[in-house]
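Just below is one structure, and these are the notes that go with it.
On to chain A.
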Amino acid sequence: MTMLRRLIPAPWLSIGLFVLWLALARSTAPAQIVLGVALALVIPVLTARLRLEHARLRRPGQAVRFLARVAFDVIASNLIVARDVLRFRTRRPAARFVVIPLELRDPAGLAMLALVTTIVPGTVWSELAVDRSSMLLHVWDVDDEATYVARFKNRYERPLRDIFE
Partner candidate 1 sequence: MEALLALVIGVLAAAGIWLVLRPRTFQVVMGLALLSYAVNLFIFSMGSLVIDQPPIVVPGVAADLAHYTDPMPQALVLTAIVIGFATTALFLVILLAARGLSGTDHVDGEQDEP
Partner candidate 2 sequence: MSTGLAWVDVIVAVLLVLSGLLVLISAIGFLRLPDFFLRMHPPALAYTLGTWCVAGAATLYLSVLEGRAALHPLLLPVLLALTVPVTTVLLARVSLFRRRRTGVEDTPMASAPRPTDVADPESAPRPKDSTAPD
Partner candidate 3 sequence: MNTLLPGLMIVPLVLPLMAAALLLLVDGSQRRLRALINIAASLAGLVVAAILLWAVDHGGIGVYLAANWQAPFGIVLVADRLSVLMLVLVGVVSTAAALYAEAGWSRTGAAFHPLFQIQLLGLNGVFLTGDLFNLFVFFEVLLAASYGLQLHGSGWTRVRAGMHYIAINLLASSLFLVGLAVLYGVTGTLSMADLADKATLVAEHDRGLLHVGAAILAVAFLIKAAVWPLNAWLVPAYSAASVPVAALFVLMTKVGFYALFRLWTLVFPAEAGLSAHFGGTALLYGGLLTLTFGTVGLLASIRLERVAEYSVLVSSGTLLSALGMDSPALSAAAVFYLASTTLAVAMLFLLVELVKRTGVQAQAQTPDVDAAPDEEDNLDDAQLPLIGVAFPISVAMLGLAFITCALLVAGLPPLAGFLAKVALLSAAIGPNVDIAAGPARWALVVLLLLSSAFATISLTRAGIRHFWSKGGRYVPYLRAAEAGAVLFLIVAAGLLTVYAEPAMRYATATAASLHAPRTYIDAVLNARPRPGPATASPIGEAPP
């Protein structure tokens, strides 16, 4: 186990790299597979010390579901923000900063949260408390802050805690 652990310190990363290689190579020829496996094995070992320590993906299945949800949110928000931009003169969105208390502490999870808020139009990750106990979010259009916070935590933070912690 430890031997395998040392050989493949980050299995998910290795898989990701292997897929990345095949996609880049645009081929599944034997030679490319051999090369892909080699890179997927070698690179994580080489970069082991430069990676985030203790980062672990615990629930891959949930991760996939989470990403699908985010994708949906992205598309929906895109349309909303596009509409709001076009009619900005007549109706201004109720943009404001929202403080969101956090239970998520894992750096990878927090990064993922930042990533999600960034790519979902309508939210901008602005600041994280020093002790990671809360974050500041700029929101494009929010009616009720409390509702929004609850929805946000439920929709994004909880799944991420499940996945990373």
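Candidates were picked such that all candidates are chains of the complex that A comes from, given by their letters.
In this section, a residue touches a chain if its C-beta (ideal position, glycine included) is under 8 Å from a C-beta of that chain, and two chains touch if they have at least 3 such contacts; residues count from 1.
Keep in mind that what you see is a predicted model, and the values were worked out from it rather than measured.
What touches chain A in this complex, out of the candidates 1, 2 or 3, is 2. Listed in rising order, the residues of chain A touching candidate 2 in the complex are 20, 23-24, 26, 74-75, 77-78, 81-82, 85-86, 88, 95, 97, 99, 101, 111, 114-115, 118-122, 124-131, 133-136, 138, 140.
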